[in-house]
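In this view, the complex is presented without one of its protein chains, the others remaining in place.
For subunit A:
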Amino acid sequence: MIEQLFSNLAIFVLSLLVGVEVISKIPSTLHTPMMSGANAIHGVVIAGAIVTAALADSPTGYVLTFIAGVLAAANVFGGYVVTDRMLQMFSKPNATPVNTDTKDPS
């Protein structure tokens, strides 16, 4: 048990350090998409909802599984889709007037 805790703690601390390193200097242009992208990554909590579902064996457990499932899925699916929508607009470096896309009603 205590060994497991130690290895988990080591993973935690090293991941923190990686997190600090990987985001050094970001141009302010990308602050909003970056925040949204990081937001999508913590949607990994959906894996927690899955584990919860497998452990649930009481009405309370089922209710909590449902709540966790709804919330986590909204986080992960919505997060990635909205980040992609934002970045899609950046990745057309020479937007020619030809492709004035009207597909987006907003």
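Everything that follows uses one rule, which is that a contact is a pair of C-beta atoms (placed from the backbone, for glycine too) under 8 Å apart; a residue touches a chain by one contact, two chains touch by 3 or more; residues count from 1.
As a working rule, contacts and distances are computed from a predicted model.
J.: Looking only at the UniProt record of the hidden chain, which name from "Multiple sugar transport system substrate-binding protein", "2Fe-2S ferredoxin", "NAD(P) transhydrogenase subunit beta" or "Fumarate reductase cytochrome b subunit" is the right one?
T.: Cross-referencing UniProt, the chain left out corresponds to "NAD(P) transhydrogenase subunit beta".
J.: Quickly run down the residues of subunit A that touch the omitted chain.
T.: Missing-chain contacts on subunit A: residues 1-2, 4-5, 8, 11-13, 15-20, 22-58, 60-62, 64-95, 97, 99-101, 104-106.
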